[in-house]
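Supplied in structure tokens, the structure appears directly below.
Complex shown without one protein chain; remaining protein chains in place.
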Amino acid sequence: MRHLRRFAFHLAAGLLVLATGSAALAARTDLVIGLPLEPPHLDPTAGAAAAIDEVVYANVFEGLTRIGPNGEVEPALAESWTISDDGKTYTFKLHTGVKFHDGSEFSAEDVKFSLDRARADDSTNAQKGLFSAIETVEAVDPATVKVTLKNPQGSFLYNMGWGDAVIVAPESAATNKEKPIGTGPFKFDNWAKGSSVTLSKADGYWGDPVFLDKAEFRIVPDAAAAIPALLSGDVQAFPFFQPDGVAQIEGDPRFKVVIGSTEGETILSINNKKKPFDNIKVRQAIAYALDRKAIIDGASAGLGQPIGSHMAPHNPAYVDLTGVYPHDVEKAKALLKEAGLEKGFKATLKLPPPSYARLGGEIVASQLREIGIDLEIIPVEWADWLEKVFKAKDYDMTIVSHTEPNDIDIYSRKDYYFNYDNPDFDKIIAELDITSDEAKRKELLGQAQKILADDAVVGFLFELPKVGVWDAKLEGMWENAPIQANDLTKVKWTE
Amino acid sequence: MTAYLLKRLAIAALTLVAASLMVFAVLEVLPGDPARLMLGLNASEDAVVALREQMGLDQPMIVRYLAWAGDMLRLDFGRSYTYSVPVIDLVAERLVVSLPLALIALALSTAIALPVGLFAAARRGSAGDTLSMGAAQVGVAVPNFWFALLLIYVFAVWLRWVPAGGFPGWGAGAWPALKALMLPAVALALPQAAILARVTRSALIEVLGEDYIRTARAKGLPQSRVLWRHALRNALIPVLTIIGLQFAFLIAGTVIIENVFYLPGLGRLIFQAITQRDLIVVESVVMLLVAAVIVVNLLVDLSYALVDPRLRTPA
Partner (left out) sequence: MSLAAPDPSAGPAAALRRALASRSFAVGLAITLLVAAVALISLIWTPYDVTHLVVADRMQPPSLAHPFGTDHLGRDVLSMIMLGARNSIAVALVAVAIGMGVGVPLGTFAAARGGLADELLMRFSDLVFAFPALLSAIMITAIFGPGAVNAIIAIGIFNIPVFARVARAGALSLWPREFVLAARAAGKGPTLITVEHILPNITNLLLVQGTIQFALGILAEAGLSYLGLGAQPPMPSWGRMLFDAQTRMVVAPWLAIFPGTAIMLTVLGLNLLGDGLADVLDPRLRRRR
């Protein structure tokens, strides 16, 4: 039975070997990277689209700090900093001799401008919350900035490493959307709308020199197009590859397939205020009915890691709660019966465009049908999803991956689309907010995870895998995705 | 002829007004808030409200329609919400892909279809007729995105003659750009050619059965002269109808092929604009396309009148 498959693979591999013959001898210095979505514009301080950061983060724009390949906070434009004893004053020492790509000098004034602009009333920064703790920003001298917070904030340095917090110059802030001007090692070259964004090496970069001379981000919208683009050599790297396509690339020696982690908790969101989901027994029945193994195999090519609560498995505070509701159809049926719904009921499942949601949705619908819950699948576009599901909370169930890091607090937000309300949970989150002791924080995060799992607030499915596929001769690409970015500063060709 | 032309132009203008009302009305009921979409999941309510105001979305409907229609009349097509550049620039950027693609595909399809249709009609019942019409039947039956995938795997992945997709831009030189358009043009042209060949053949056969052709033959005119002078001329009406339809289809209806080859063409621009709720782009570009089709229709109608003078003064 496997022969056909084997044969097909060998055939393909054979053809590919025949087709490869003209590799350049000198190490290449150009790279074409595939992007699934085109950025709407290129200003990371004025939009939430991940595609913006995927092009400009760390390449074109830099912040005071930056997030490293494994999610750690590293210095960037600030070479060092000191924190006052009360945790409220941060004094950043800036690098000197840094220039923007238009030749203008970078100084403390630019930092003050950028942070004040981001937190202003009329700011359209998509992550204004990152700056909400800031009371004042003061340029002490050209190389020193003092930031005073309203209250201590454990995540402040991390926040300053987000793409939304990069430093821009007053002269170019208004035109960054079209022609981004930053301090990074690559400068913006050209944007062929709908097609590609090209960056080239910036002269006189202040930091470690980069290896690539030219980097093109080419928009390749789906996996079906990505596979031939990769196989034909048009595109040499897909840092965010659809798990679906991996089977086609695996085993081809020309490519590296790297499975990393993301911050994406993929969940079956449930409207906790809507009948009959307001009944915990119904939610528990759903939790028992879900077979995570099948969902992970079908929706993420078996690459996702199962989760039992809202926390990434690679997070130090992670507690394994996948055993709270093991797959048990009988128990699920019994719980539905206790809830007075032994005949089952009808509900809707709204699915946004990503393949994990569409595929996962089909499997979830099939599994819930077994306990008598008849789900009508309604595919929606993101615009629709945001308006109807996320904002208006007009939904029964949906599948979505929550890709923000450390976002367990969303369950305590009033008016969040889960419609979940548990004072005990809120208390823990409130305490967490003012706790900076690591051990204590970990304990609180553990309790929070436990409550969410016990309450079966949503169906916890899996941690979204980051599947990167690139040319085997390429080095320095990020394996994980602590944030959505394609940091090219360490990328080089080995031959 | 002048009166006919003027009347046609007036009608075209009225059609455009009706179309603009339809486009605007349709987009009014399209769910989804562009401002929220641009700012994303964790955006604060303030930021969304601020952006809506900036985009002028807080104005009443009628004000927005008049503003939009007025701008269109002055040939100002607005600014894209998502790209924040003038829509006309976006259209221009995309047209340099879509227009050559459509023209190449149309030329290819006509160049294949007319001779094949003519040949098959002239030798009706011969092995050549059966074979070419059989091929046309298969050509019509193959889904073009499926055919496109096949082309990609053979000519890009295996033979590596042409890129698997994307468009380098004309700035990269005419040859690389043409190479990038080759597979999509073939994928688009083949089903169109198959349809056109069938229509050409059946139209010709229809005409060949007419009394006056039989008369011409009876008078002893040679077969080729009958075919070229009399039959083809009269068969052109349905053939031109189909070519007109196909051009309209090729200029904007190539979304799927543009997706398969990820070409930055007009079709994909609108497709993305719909999903991103970039309403001004959808409105303006759809209107431009509608205007283009109306003009093409006008030309096709006028060419009917040229081919068949009787139509100039319809009964």
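Should a chain be cited, it is by its letter among A and B, assigned in written order, with residues numbered from 1 in that chain.
Here, contacts are C-beta pairs under 8 Å (C-beta built on N, C-alpha and C of every residue); 3 or more make two chains touch, one makes a residue touch a chain.
No experiment lies behind these values; they were computed from the predicted model shown.
Undergrad: List the neighbours, among the chains on screen, of the chain that has been left out.
TA: The chain that is not shown touches these displayed chains: A, B.
Undergrad: In the complete assembly, which of A:A27, A:A120, A:A174 or A:A247 touches the absent chain?
TA: A:A247
Undergrad: Touching the absent chain in the whole complex: find that residue among B:A3, B:V29, B:I62 or B:L75.
TA: Of these options, the touching residue for the absent chain is B:V29.
Undergrad: Among B:V142, B:A177, B:A216 or B:L302, which one touches the chain that has been omitted from the display?
TA: Going through B:V142, B:A177, B:A216 or B:L302 one by one, B:V142 is the residue touching the chain not shown.
Undergrad: Would you write out the residues of chain A that touch the absent chain, in ascending order?
TA: So the residues of chain A touching the missing chain come out as 1-5, 8-9, 12, 223-224, 227, 242, 244-245, 247-248, 293-295, 297-298, 353, 358-359, 361-363, 365-367, 369-370, 377-381, 384.
Undergrad: List the chain B residues touching the unshown chain?
TA: 11, 14-15, 18-19, 22, 26, 29-31, 124-125, 137-138, 140-146, 149, 153, 191, 195, 198-199, 202, 205-206, 209, 211, 234, 237-238, 241, 245, 248-249, 251-253, 255-256, 259, 267, 270-271, 274-275, 282, 286, 289-290, 293-294, 297, 304, 308, 310-311, 314-315
The rule is short, and it goes like this: only the chains that are shown with their structure count from here on.
Undergrad: Quick one: in the complex, what on chain B touches chain A?
TA: Chain B residues touching chain A: 31-34, 36-44, 46-47, 50-51, 54, 82-85, 90, 93-94, 149, 152-153, 156-160, 163-167, 169, 259-262, 264-265, 268-269, 272, 275-277.
Undergrad: Given the complex with chain B, which residues does chain A contribute to the contact?
TA: So the residues of chain A touching chain B come out as 15-16, 19, 38, 40-41, 47-49, 121-129, 177-178, 192-196, 218-222, 224-225, 228-229, 231-234, 353, 381-384, 386-388, 390-391, 404.
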